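Every protein chain except one is present and positioned as in the full complex.
Now for subunit A:
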Amino acid sequence: MPESLAPAAGVSQNQPSPVRPRTGPRLGRRTGRIPAGAGPRDRRDFRATAWGYLFVLPALLVFGVWTIFPTFYTFYISLWHWNEFDISLSKYVGLANYRQLFQQGDPSFLDAFGHSLYFTVGMVLGGTAIALGFALLVQRGGRLLALSRLGFYLPHATPLIASSLVWGMIFDPRFGLLNYGLDKLHLPTSQWLYSPGSSMPAVIVYSLWHEVGFITLVFIGGLAVISDEYGEAARVDGCGPWREFWYITWPQLRPVTTFVVLITTIGSLQAFTQFYELRGAGNSTVTLSLLIFLNADGQSPTLGYAAAAATVLFAITVLFSLVRRRTSVGGGAVAS
C-alpha cells in the first residue's frame, strides 16, 4: 500500500501549484473579467482551502461513527459485565473478561484461537501454492486460457452463504458428491464436517475453492510486469523450465508473494460466513470470529466476553497489518 501511496503523495506535494488566479468576488463569476495571465487580484489558489474538511466530512462521519469510535468502544465494553438491555445495570469488572478468555469453555477462546491459526496456515500455504501454479498455467495466452481464468475466478463471485450451502451438501457423509466420488474411485470416505479431524480441512477446501481465483489474478498481475529478459537469457543458456522458475521467476515474484501471504492471513483471520454455515457437529471449526458472533448474538449476557475476544483479534490483525506495511515498503524497494 505505501509503495503506491508514497509516490502518489509525493506527486500531490510536488505538483507545481503556481499561483492560479481565481476570480476574487463571487459576484464576478463567469464574467471572464480577468484575462488569463493578468495580475491576479486574489493570489489564493483554488486548491488551498479549508473546504477540504467539508468535503472529507461525510466519509469521516461514516468511519467515525461505525468504525473508528467503535474500535475504542470495543475495548471499553470488554472491561464491563455488559448489560445491553439496560446499560446502567452494567458492572465494571476490569480485566475479568480477559481472564475468562484463558479459562475452560465450550468452546474455549484458546481452542478457537487454535482453529483460527489452523485455518489461516492452511489457507496461506494452500492458497499461495495453488494460485501460483494456476497463475503460471493460465497467464497470458489465448482464448482457452482466458476461459480457464474465468472458471477459476467464478467461485469467488458466489455469495459465501450460497456456495457454502452447496459445499455442505457436497461434504454430506451419506449423499454427498465427494464421498460418492471417492467410493467410485475405491478411496476411503470420511465424515467430513462431522468429524473433528476432517472438518477443518473440509472448510479449508471450500475456502480455497472460493479464494484461489482471486489470488491467481494477483499473481497473474505480478507475472505480467516482471521482465522476461532473464528467463530468455537462461533458456538460451539451456536452463530447464523448473530451474528457470526456481531461480529466475520465483525470486522476481517475491514482493507479490509477500503481499498475497499477508492479505490471505488477514482475510483468513477474519473469515466468518463459512464457519457459520458449515458448522457440523462439535466445535472443531469454531474460530475466533464465530466465537465472537456466538457470544454477541443479543440473547447471551456475554457481550463483554465477546468484546474481549474481539479486542484480541483486533490486536492480532493490527500486528499483521503493520508487518504488511513494513514489508510492502521493502517489497516496493526491491521491485523498483
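Keep this in mind: contacts are C-beta pairs under 8 Å (C-beta built on N, C-alpha and C of every residue); 3 or more make two chains touch, one makes a residue touch a chain; residues count from 1.
Simple rule for what comes next: contacts and distances are computed from a predicted model.
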item	value
Hidden subunit of the complex - UniProt protein name among "Putative solute:sodium symporter small subunit", "Carbohydrate ABC transporter permease", "Copper(I)-binding protein" or "GntR family transcriptional regulator"	"Carbohydrate ABC transporter permease"
Contact partner of the left-out chain, one of A:L137, A:L187 or A:A281	A:L137
Among A:S108, A:S195, A:T258 or A:T273, the residue in touch with the chain that has been omitted	A:T273
